[in-house]
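If you scroll down you'll find the structure; I have some questions about it.
The complex appears here minus one protein chain, its other protein chains still in place.
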Amino acid sequence: YVPKEETKYSVKIGNVPAITYAPTYVAIALFMDDVGINATYMAFPSGTKAREALITGEIDFASLSTVHVPIARLKDRPLKIIMSLHSREIFSLMVRSELRDVVKEVKDLKGLRLGFSAPGAGSWAFAVYFLKKAGLEPGKDVEMVAVGELSTMYTALKTGKVDAVIAWDPLTTQLMESGEAYALIDLYDPKQHVELLGEEAMSQVLVTREDFISNNPDIVERVVKAHRMALEFIKKEDARKVAEVLQPYFKGMEIALLEKVVNRIKEAIPEDGSLSESAYYADLVPLIEVGALEKSVSFEEAVDWRFVGRRP
Amino acid sequence: MEIRRQEAVVMNTECVSVEGLSVSYLSPTGRVDALRNVSFKLYDGELVTIVGPSGCGKTTLLNAIAGLLNFRKDVLMSGKIFVKNPKSIGYVFQRDALLPWRTVIENVTLGLEVRKFPEEKRKKVALDLLKMVGLEGYENKYPHELSAGMRQRVALARAIAYDPEFILMDEPLGLLDAQTRMALQDEILRIHMKTRKTILMVTHDIAEAIILGSRVLVMNSRPGSVKSEYVVKLPKPRSALGSRLDPEFNRLYRLILDDLKEDMRMGQLDLL
Amino acid sequence: MEIRRQEAVVMNTECVSVEGLSVSYLSPTGRVDALRNVSFKLYDGELVTIVGPSGCGKTTLLNAIAGLLNFRKDVLMSGKIFVKNPKSIGYVFQRDALLPWRTVIENVTLGLEVRKFPEEKRKKVALDLLKMVGLEGYENKYPHELSAGMRQRVALARAIAYDPEFILMDEPLGLLDAQTRMALQDEILRIHMKTRKTILMVTHDIAEAIILGSRVLVMNSRPGSVKSEYVVKLPKPRSALGSRLDPEFNRLYRLILDDLKEDMRMGQLDLL
Amino acid sequence: MKPSTSNWKLHVRRLALLMMFLLLWEALAGGIYPLFSLLDPFYSSSPSRIGRELYILFFQENVLKDIFVTLGEAFAGLILGIVSGVALGLLFAYSELVSSTLEPFMSALNSIPRPALAPLVIFWFGIGIFSKIFLAWSLAFFVIFYNTYLGIKSIDPDILNIMRVMNASRLQIMRIVILPSVVSWIFAGLRLSVSYSLIGAIIGEFVGATVGIGYQLIYAEGLLMSDRLYALVLVVAIMGATLVELVKRIESRFLRWRPEIIL
Partner (left out) sequence: MKPSTSNWKLHVRRLALLMMFLLLWEALAGGIYPLFSLLDPFYSSSPSRIGRELYILFFQENVLKDIFVTLGEAFAGLILGIVSGVALGLLFAYSELVSSTLEPFMSALNSIPRPALAPLVIFWFGIGIFSKIFLAWSLAFFVIFYNTYLGIKSIDPDILNIMRVMNASRLQIMRIVILPSVVSWIFAGLRLSVSYSLIGAIIGEFVGATVGIGYQLIYAEGLLMSDRLYALVLVVAIMGATLVELVKRIESRFLRWRPEIIL
């Protein structure tokens, strides 16, 4: 353990409640104090709102999907990725169990309805990407429905209002556990990940503003440190223990389910949060390909690797 | 009470009978006994008038007979009220109660509309009546464009229009000038002669009460009750101007005025 | 016109003067000429009464003098109106216009409140006036709990309460029974004698007009104008009952009634 | 009632005001003299940027389709809201038993934040047009309901009495007295309901939509297109204002009998 820091700083960290942000939760729960940070946590109903709050300076850090940073940079909002929190893309293409015999691969979705959260969000970009890869024209061959966040997504799938969804955890795990849906694409499966995106992705990242970095490099340093300790903790400890740490943030969720999800994502927790150029572009390509981004934003521009180091 | 119901015997059926009627208003500001133990009868075809001091319960009595007090929660009522044909009542309210969003003619035809008369029939009746009350040419005005007296005349026309068997009138001519008033008194007499409707009319004008009524009921106040009854034996046909010259008119006028004055002396207004 | 302004010469200052006043209402349903070329004067301390057929423009005239027509967009006015002290006017409206959410006493004290009198003073004045109009004990009732005549008396008390120099009255006693009415006529006479206020009063009761007024203005209708003026030479102090016995009263009564009747014959109501 | 010149003046006044506002905005955003710019045009946009976006929306992307879809949903919700609001308002006014018992439940229902209802709405109504109509209705209904109900309580009792004396049936009383009396209250409610039904439809489009202004709005928000966001908000605002003006036209027909008040 690192000795407790003398001076304390107060920062605000926000995200959309999701287990893929486990490193942030663990960092807040266990390590922020040690590095001398007084962290206030803020919840947002969608990544776009968290991103807006970060841009306007209402919060100092956000754990976000990578997609938000290049989108913001193209609009001259200088956000910077300072650390990777997840080395797999989180999305899965889940199909209703009733269609198990009909839909065996992505191109069988032709004529059906696919739900995603909202246009402009990561799930939308990947929905389009998956379809295009399979030679389908989104909107034409497959009806694209914006169904909002997880609970509406779940309802829409279960009631048959959509036939498939681009889901993320805990929905993915829950659907698989209950057998209500099966995964047509599951990026937690290393094989599929390699096939679609390559070895590694950089799907969830810790983000702050450029001006915040230049004004408070010390604070950024400390927050990153706490996150790295959290990564280590999650990697090292068993899922049960991690789940127990997370539980206060996921009140009302069964510890067993939490444990399962932790187990599932553990694989994707990066060693040290270092920033890989190839992983970054792996995530960017689909976004550009589907037109969510007008043009590419270079690794150098989107990322500040001074705190965790860079890899090719 | 003076000579009682002499003409009454020649008439046959009771049209209205009120027996031991008491009415109290309950309100957050206290209870008010408006009527106590009021009893009287009206026979078919009679025109009876009521006079009494302000606030003695005349309007309350008319409302009770019209059945309107049943729609209130804050009223205590006891006693019996019989009305021969409660579905065929006309009522000229003291405050005109015209429907402000309806034109004059639409107000007058209200009762006919309720009784589902055809459009042209309604219009014809209404125009005749508006002419009678001197409001020709005003049929398409809205009530707020009329003077108070004009509104009152519209209300009178409205109550007669659908030809009810029994008409209650609460000071129907109170806001009219002497001249218009006499003209309409004659009109009421004419209608009554012709159709033999039963009419119960409240008025503050003792002369009007005598000229129109076959009987005059005098009420006293706090709580209100019928104090005396005067049978008016003026020759028929009567008229607003002519009947005034009859010595009987003068005799009754004095009697009723004294009767009212007596009440006043014991009552709330002791200024004379 | 009969003998003109004889008493008037002994009075000094003009309190109100109306010259060539014409008023028309413009409404979507058409234009109505309510007054045409009305001229008259009121001198300080006079009590003048107005009679005229229903709808001839009496209320319009009073509203014009009170300055209320200026607040309407649909009125065309021409001519001159002078009021000596327009800030000290009292007005008894024809429809009582009580504030329904205020109790009786709060209604009576309204003018005093506007003039920022202290609370106790207001209360004292109001209670005295309520006693005068026979409504002792009703001070905490709401207007909807009163009979029509009682409301009218509250409105009368309200208009007097703040001691205005000049009082307009639009049939202030129209809804009262003969007895209460006479009592209040005497009361008005008494107040007028004592305070020498200037009063302009509209009434439908010719007797009332004569007994109270030092002059009686008679209006005719369509469009309304002052047709004649009668100076009343009854001895003072007058009283509601006593003055009726004077032969002068009878003479004037006949004259004015005929005057009105004439208008009627040419006017809208041709039933007599 | 008023001559057309005054109407003409009115429009000029409105336009002048709008122009002034737009000019000021443009100036503050640096669109007129770039050095003088107090507002960051990213967040505050500027009339010229919004104008360009509107051009794109209308001439390149056919936003009209979205407008009509949203209008249709809002209109359906509004009509249902009026009908059910008036009906339930009447029921509440007629039956003391119903109203006293159910009143707290009504206010409870109206307090539910509609966006939080989204998962349930999808469950009940799917993601088609019905969920949008439902949300539009759920916002339009309560205003009409309360205004009808409370409007009835302020009817002149004497006018009810005259109908009773004439032996009018309940239905006749309703048609002849109650409905005309509450018309002014209903129209007061409509000014709000019209806007609310639009909002409801758009909130509905935030979940489960493929088309409509709401869909366009989340799209613009997701891709951080603030000019477009402003442009779309403007489109909605103009839609609302236009509809309310329409309602006022209709109202003035109904309330012609009422004397004008000048303060």
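So that you can tell them apart, the chains are marked A, B, C and D in the order they are listed, and the count of residues begins at 1 in each.
Everything that follows uses one rule, which is that a contact is a pair of C-beta atoms (placed from the backbone, for glycine too) under 8 Å apart; a residue touches a chain by one contact, two chains touch by 3 or more.
Bear in mind the structure is a predicted one, so any value in this text is a computation, not a measurement.
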* Quick one: which of C:Pro53, C:Gly90, C:Gly149 or C:Gly224 touches the chain that's been left out? -> C:Gly90
* Asked: Which one touches the absent chain: C:Val16, C:Val32 or C:Leu110?
  -> C:Leu110
* Structure fact -> Absent-chain interface residues of subunit B come out as 28, 71-74
* Touching the hidden chain in the full complex, which residues of subunit D are there? Just list them. => 10, 13-14, 17, 43-44, 93-94, 96-97, 100-105, 107-117, 119-120, 123, 142-143, 146-147, 150-155, 157, 160, 170, 173, 178, 184-185, 187-188, 191-192, 194-195, 198-199, 202-203, 206, 214, 217, 221, 226, 229, 232-233, 236-241, 243-245, 248, 258-259, 261-263
* Asked: Where does subunit A touch the missing chain, residue by residue?
  -> 14, 16-18, 40-45, 48-50, 52-53, 56, 58-59, 149-151, 154-155, 158-159, 170-171, 174, 250-253
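Throughout what follows, only the chains that are shown with their structure count from here on.
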* Asked: Which pairing of chains accounts for the highest number of C-beta contacts?
  -> B-C
* Inter-centroid spacing, subunit C versus subunit B (mean Cα positions, whole Å) -> 26
* To do: Take the average of all CA coordinates in subunit C, do the same for subunit D, and state the distance between these two points in whole angstrom.
  => 50
* Structure fact -> So, in whole Å, the Cα centroid of subunit A is separated from that of subunit D by 38
* **Multi-chain contact sites of subunit D, meaning residues that touch two or more partners** => none
* Asked: Mind pulling the subunit C residues that touch 2 or more other chains?
  -> none
* Asked: Taking all chains into account, which pairs touch?
  -> A-D, B-C, B-D, C-D
